[in-house]
Structure formats: structure tokens, C-alpha cells
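Shown here: the complex without one of its protein chains, the others still in place.
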Amino acid sequence: MGGYTLTELGSIFVMQGFAGLSLFSVLLLMALGLAIIFGQMGVINMAHGEFMTIGAYTTVMFSVLTAKFAPGFIDYYFPFAMLVSFLIAFGIGYFVEFAMIRHLYKRPLDTLLATWGLSLIMQQIFRSAFGAREVSATLPEWLLGSFQPTESIDIPLNGIFVMGLTVFVTLGVFYFLFKSRWGLRVRATTQNRIMAGAVGINTRLVDRVSFALGCGIAGIAGAAFTTITSTGPTTGTLYIVDTFLVVVFGGAASLFGTIASAFSIAQAQSIMEFFMTGSMAKVLTLLTIIGILMLRPEGLFSIKVRK
Amino acid sequence: MSSATDFTLAIEDLTVSFDGFKAVDSLNMYVDRNELRVVIGPNGAGKTTVLDLICGKTKATAGSIKFKNKELTELSEHQIVRAGVGRKFQTPSIYENLSVYENLEISYPAKRNVWGCLTFRRTAEIEARVREVAAEIFLGDLLSMEAGLLSHGQKQWLEIGMLLIQDPELLMLDEPVAGMSVKEREQTADLLNRISQGRSVIVIEHDMEFVKNIAHKVTVLHQGKILAEGSMDQVQNDERVIEVYLGH
Amino acid sequence: MNRKLENGLWRHALSLMTATALSVALVLPGATMAAPATADVSKTGLAVTDTTVTVGILHSLTGTMAISETGSVEAEKLAIDQINEMGGILGRKIEVITEDGASDWPTFAEKARKLLVQDKVATVFGCWTSASRKAALPVFEKENGLLYYPTFYEGLEQSHNVIYTGQEATQQILDGLNWVAKEKGAKTFYLIGSDYIWPRTSMKIARKHIENVLGGKVVGEEYAPLGHTQFGSIINKIRLKKPDVIYAAVVGGSNVAWFKQLKAAGITGDKQTLLTISVTEDEVLGIGGENLVGFYSIMKYFMPVENENNKKFIAAFKAKYGDDSVIGDVTQAAYLGPWLWKAAVEKAGSFDVDKVVAASPGIELTTAPEGYVKVHENHHLWSKARIGQWQADGQVKIVYESDLIEPNPFPEGYQ
Partner (left out) sequence: MKAIYNNLLGGRQGVIGLALLAALIFLVLPMFLDIFRLNLVGKYLTYAFAAVSLVLIWGYGGILSLGQGVFFGLGGYCMAMFLKLEASSPENTAIQSTPGIPDFMDWNQLTQLPWFWEPFNSFPFTLFAILAVPGLLAYIIGVAMFKRRVGGVYFSIITQAIAAILTILIVGQQGLTGGINGITDLKTLHGWDIRTDSAKYLLYYINGGLLIGVILLSRFILSSKLGRLLLAMRDKEDRVRFSGYDVSNFKIFIFCVAAMISAMGGAMFTLQVGFMSPSFVGIVPSIEMVIFAAVGGRMSLIGAVYGALIVNYGKTYFSETFPELWLFLMGGLFIAVVMFFPNGLAGLYEKHGKRIMEKIKSLRRKPTPPAEKTLAAGNDTSAAAREAA
């Protein structure tokens, strides 16, 4: 790397580190909802990407409506859009669990197929409702541009935002699962449904709320991704494989594993991307994940259980 | 590593730990040829784990398990079975979609590789053996019945039959009479006494009456260690055993 | 180069006169002349009756490509309606059979075969991606059909059965590179595209031109998988290389992510020259004008092109499809298809494919919204290249317009 000053290399190093962290937070945000749905409940929700898309479209609608009816409000709409995204995705998730998922708990592979069908239907609904074109939200000024700590370092504001949001949501999920009474019920139900029912936990409600919560978090992720990319009817399909791999790689039942796996996948990919083409980086990352999964089928972090 | 012995099964310094918790802790246990050994102990004593370790379902953290002086800890499950160890699970584990006949036929120890299974033909020899075993486990008249339709006790017998047809030298049974009626228990005790001729048997059981009926020697496990070992009388009068297990 | 240009200009002038004469002659008597007998204008069993001729439109109406292809369908239908209002072709109204390629390449081949074999259409307007064209091409060649293909593409193809109404790669690329080299004094270039054939071929041509003709240097060449949305590392690489020009051919959803993240990384139009060959007015809707301000696109057509044809075209388009319709480069190129076919059929006096194909080279269109086009011997169009600079409102300001450029699908020295 001749011909560059130390400052330049330092700046690139910082920014590259940030790129890795930014990808990490994106992957983690995508995976958190699934970590609850798949990791804790064991439901393979192939429509998870579409729940993100719901959040994204909600945010876009919000931005369009704000621009039309309350242009002065454009700097502030985003938090509300995220909240509403969460609520809508939560509500739809609640309904989907009621109508479909609860009948399939004993047949995980069938859930995979049924939710794939659901994802097709949702995609067509998006297409019919919002058109086939990719759309973007008008972002508030404070999400645009970059933060410049020094002359040669630019840290994207939207990246910082997504990172902060990820930290917030992760803490929320941790609190929910491990500190709240509700989380205790969720864990009890996932570990021993019959027993949980016997001690008076409404396992049906727990399932429904957990699933809906996972979907709601996907909605938040979708809303956050409007700061990074555009939204189309099939946007969700782009994310689904990566999301599942993050959760599986981390060890399905371990939330900490999900975080570690998102971190290692993100770092591996962004570092490799720096030295080779994006396609090869992606292929190598996926191959490495599969290779490691073959050595450790239970994922990075697994809970050993005496059977 | 231990030296060669005359025992059918020699377990030495066997330890397994799950995330630091030692379910089986430096266990030493020897089973003689043609012996019927019963393992008892309170819940969580590590009884089932010991069977899991012997048959390869769980991998040992340390120690050795020798079957006819052959180290089992390095073998995979099917190799252990082929070496002559049979295992019955706590809940009946049979192929519910297949008939009793097919259940026994699949368990027949021949042509257990892929090609063999493709070219497998029913021979008179196999048929005779299946019928023989079926009669022994009281299912001689139910050969064409789908296994899922059997009663709980019959399922337990069928699983024993599936082991029997392999003619193992060491047979391990995890709670074989759980869920059986009194009459079925008697029949099972009778069956066990018959089939333990010519082979070693390890039985895990809680039902003391049943244990008295069959046991040659009893091992009491507690917290992954042997608490006591000996004849039924010896064990029943052991104070430590009474304290942790029998007395309640 | 120079001789070609001169040659082109001379022909241009000459053909302008003949074309005007021709078009006047066509518009006026069309209705009054008795239609020629069907047996005379169709000898190969095409779907031609005494009053109608059937054509096919074959684009993706569903699936991922529907976004891009809808505009082309609209433009083709508009042109056909206009032709029918003028009395049709050879006294026959055009009837359309629309088939959906469903963003699925074999479906394109399948539907092309249906249109040609079952419906016996006289011509097809359709295909958008190279992959769909490549899939359908053998069918057109086997069944001897005729296809008008609207998209700017990588070149390296020339078929008896296809008229290419968009630009091939060199027409789009070379002038733009010359322009940035001259206007911006650019010496170093960073090439980035989505990972498939069109960007790769385009970048290959660009690299040769930069290195061999402009004497510049390519400091980086990068391809992101289709659908890629994380450009952080790539942007850092670009930053490290400090190129004078970023030359981009990213497509689809990736395109949006790419420009949003460029802006977020502080790489904006006032600090960095960026020239893209994959952003038309259609794409801007998704990307957002604010993320493109100051960057350049090179196309043969942008909506603000100043001429009477274009005004009429935009007015007609908006009247038919709504005031907020957007017309991109390909949409305009698709609009040319039916008109070029009409001219060729009338020149040949027949709908038969071989005769129409034989009549096609030399056909001129003075009524084209982009100004003037002419069909080359190699079935591509002579056309201009234009460079536009994007404004915050998503509109483009045309900053450069080339002379007519000769199409050269197999450019020597660039392969």
C-alpha cells in the first residue's frame, strides 16, 4: 500500500471497521426477530423477509404522507414510522400465528413450505398495493450525509443510526427474554410446553405473542433499512437466506450466539470484500459458514442438554 | 487404560460431564458373562446415561468401556450393535408404520449395508427366525398387525423382540415393564429370565418386586457414582441405600 | 473516427430530405389509398387479413423485471395506437397480442414460440434483459420471426431477425468517457457494476477505451452480486484509490443502496465526478433525486430533450398514462419500434419478415422523440449520446449532446 500517508491508511482502517460494524448491525437487526421465532420457538418462518418489507413500506407510506400533508414534520416522522411499522408487523404476525402457524408446530418442515406460500401471497399484495416499482422514503435531514470527526474520515449517519437502533432492540429483546416475567414464560414454554401449561402458563398466548413480537422486530428492521436501500415487493427475499444463516450459525437457541455469528459473518464479509470482488467474498463467506456448520452442526454456541 | 479381563463388560473410570455437571463420575462396573444385572437409583442418578454411554449414544468425557475386551468408546452406535450390544429405550421405540413382522425383519442382523438392503430377499431361514422370536415375545399371532396398534405392553415386548432377533451378547433394557399390567409384568419377568440364558443383561428398573424376581446382582447408582453393589438382600439392607433411595 | 463522423453527417443531411418527403407522403395518403391485396403483402402465412395485421408484445408484466418493462409496454402500445389512428399499415389496423414473460427467461422463449408459431404475428416488440433476449433469440431465428428490442445492451450480437432500437455498448460508453476526460480532465477511473454480462462487457469496453485511447488509468474494477445492498467496503476501496471518476453500472435494488450509501459516506456530486450508464428517469424514482445531485448519466434520451417530436411524445404519453408518468431511455427506444417497423413494411410493401428485414437498413425516423434515428446495416440505430446531470428534484439537465454515432456491436480493439 505504498503512496498513502499514515493518516489516510488510518482513516480507511477506521471507516472499514465501521463498515464491518454497520453490516454487523444490519445482520443482527434482521436476525433478532428470527432468533425469537426460529431460535426460541423453532418455527421456520420463510416469510420473515416479507415482515421486514411490511415495515419498509409502512415507513415509505409515512414519508409520502408526511411530505404531502405535513412537510414541516418531515424531520421527525421517522421514529413514529418505526413504531407504527412495529405495530403493524406485530398485528399481522399475531394474526398469522392464529390462522396458520399454531396448526403446524409439530411439523417444522411443513411450516417452511406454508410460510413460503405466505411470502408469495404477501409479495403479490405488496405489488398490487404499492406497484412493482422500487420506492424510497424521503429521509429526514439528520439521517443524511456523514459525520466527520477528522478531515479524512466520513462515518455515515444512517449507519450510526442503524447501529444505535440495533443496540436498543437487542437490549430490549434481552430484557424481554431474560429479565421479564413474560420472557420466563416464553422460555418455559419453549423448553417444556406441557409442563408450562400445567403450571398455569397460557402457552397459546405465549406462542402468539412471541411470534408476533418476532414479526414486529422484523418490521422495525424493515423500517430501518429504508435508510440504506429501496423497497420493492420482492425486497424480503434478498434477506431471507442470510438471516437464517446468521441464526443457524450462531446456534439456534442462543441469543448470544446470534450476536456472535452476525458479528463474525459481517466482519468476514466486509474484510474479504475489501480484498476481492463482492461475489467472491459472498461465496467464500457462505462456504466458510457451511464448512463450520459441518464441523459444529449445532452452531457456534449451543446449550448442551442431557437427554 | 485397563487391561484385558474375563468380564463381558468392563467399565472403568467412566466420566461424562455436561457443561461441568458430571452425570457419571469415575464409574467402575463389571458385568459377568450370563449375568443379569439390575441398576437402580433415584431419578437423576445417571442410570440411563450409563446405558447411553455403553451403546454410544452419548460420548464419554473420560474412561473406558470394554466389551469382550473391545473398546466401545471409539465406536459408533451401529458398530457397537454389530459387536453384540443391544439396547431398549425407556419409551417403546418401534416402527409404528410397519407391521410386527416387518419390525422384526428389519432388526434381523443380516445385510445391513445399502446394497444388501436393496437386494434383500425374504428367505425361509429369516421367516422361521422371525416367527420364533415373535412367539417368544407373545406376539406370534399378531405378525401382520401394524405395530402402532399394539398395546403399550406389547410394544415393549416387540422392542425386546427386535433386540432378541439380533442375538446380542449384552442386552440392555431401560425400564422394560414401565406401563405394564401386573399380568404383563409377570410374563415379562418370565421372558427376561428365559432370554438371559446365554447372554448378559443389564436392566434399569424402579419396580422392586420386579427387580427381586429377576436380579442376580444389583448396582445402586447415586449422583453418577456407585453407592452399593451386591445381591438384592445386601443392597436392601445397606444403610446408605435406604437413606437415599429405598427408605422413602 | 473523424471520417466516420463526416460520413455520418453527410448521410444525415441527405437522408433528412428524403425522410421528410417520405413521411409527408406516408401521413397524407394512407387513408385514401386502397389497401393492397392480402395475398400481395403476406406470402408466408402471417396473421394478416384484409383489414388487420397482428403483432405481439412480449415483456415481463409480472415478476422482478415488471418494474422496468412496464414503461416499454406502454410506449409500444402508444405508438401502435397512434399508427392505427393514422390509418394503420398498408391499410390494415394493428392488433396486439400481449404475452407475459414473467421475468423468467424460458417463459420468454416459450411465449415467443407461441406468438410466432401459434399466433403467426408479423412482428414482436419485446424483451428487456439480455438474458431474456438470448433465451428468445434462437426461437426468432428458427421460426424466422422479427423482434424489435428496446434496451441499451452490451452489443456483441447481430441477428437477421432482430432490430435493436436501443444503444449498443460503444454508443453509450465511448462519448461519455471522452467527455469526462476532456471536461473534467479525468485520468483515473474506478469501474463498478453489478455482476452480470452487461456491466462486465461495458466495463471491458470502458477499460480498453480508457487505457488505449484516453491514456488514463483504471484504478479499480468491482462487481457486486445482484441484489447486493452493502457497499461500505467497496466505497472504502474507492476512497482509498481517489479516482477522478467513478464509472458505475449498478442495477436494480443494489443501485438504490449504492447511491444512498455513497451519499451517506460523504461522496457527493460537488466533490466527486461520477458517471453512470444505468440510471434513467425510471431509476431515479427509486433512488431519490437527493442522492444523485451532481452526478452524471449518459443515455441517448432524457425527458428534457428539446424538440417538437419529444414535446408531442411526452404530451401523448402523459395524456394516455397519467401526468406523473416518467419516461426513461428504454421507454423512448421502445416507442421507436412500431414506427420503424411501419416504415420498413411500407418500404417493402409487404409484411413478410425477410422483405421487412431487407428493407430495414437505411430506414430513417425523423419523428423520433430523441430527434433522428436511422437503421444501420447491422440492425442497430444511428443515434446520439447525451450526458445529463441530476438535479435534486429528480430531473436531469442535459450538459452534452454528441453527434450521431454509428452503431458498432462488434467493436474492434474493444473485445
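Going by the order they are written in, the chains are A, B and C; count residues from 1 in each one.
Just so it is clear, a contact is a pair of C-beta atoms (placed from the backbone, for glycine too) under 8 Å apart; a residue touches a chain by one contact, two chains touch by 3 or more.
Nothing here was measured: the structure is a model prediction, and the numbers come from that model.
Undergrad: Would you mind listing the shown chains in contact with the chain that isn't displayed?
TA: A, B, C
Undergrad: For the chain that's not shown, point to the residue among A:87, A:121, A:167 or A:205 touching it.
TA: A:121
Undergrad: Even though one chain is hidden, which residues of chain A still touch it in the full complex?
TA: Chain A touches the missing chain through residues 42, 44, 100, 103-104, 107-114, 116-124, 127-128, 237, 241, 244-245, 248, 277, 279-280, 282-283, 286-287, 289-290, 293-295, 297.
Undergrad: Residues of chain C in contact with the chain that isn't shown?
TA: These residues touch the chain not displayed: 61-62, 99-100, 102, 104-107, 109-110, 113-114, 117-118, 130-131, 134-135, 137-138, 142, 154, 156, 195-197, 200-201, 204, 223, 225-226, 410, 415.
Undergrad: For chain B, which residues touch the unseen chain?
TA: 55, 57, 76-78, 81-82, 86-87, 89, 93-98, 102, 105-107, 109, 111-114, 117-120, 146, 148-149, 162, 166
Here is the rule we use: only the chains that are shown with their structure count from here on.
Undergrad: Relative to chain A, which chain's C-alpha centre is the most remote?
TA: B
Undergrad: What chain sits nearest the middle when you go by CA atom centres?
TA: A
Undergrad: Taking the mean of the C-alpha atoms as each chain's centre, how many Å separate chain B from chain C?
TA: That gives a centre separation of 76 Å.
Undergrad: What does chain A use to touch chain C in their complex?
TA: So the residues of chain A touching chain C come out as 4, 8, 12, 15-16, 18-20, 22-23, 26, 127, 132-136, 138, 144-146, 148, 154, 156-159, 225, 227-230, 232, 234-235, 238, 269-271, 273-274, 277-279, 282.
Undergrad: Spell out the residues on chain C that touch chain A in their complex, using ranges where they run on.
TA: 62, 64, 66-67, 70, 195, 222-225, 227-230, 232-237, 239-240, 252-254, 256-257, 260-261, 263-267, 285-288, 290
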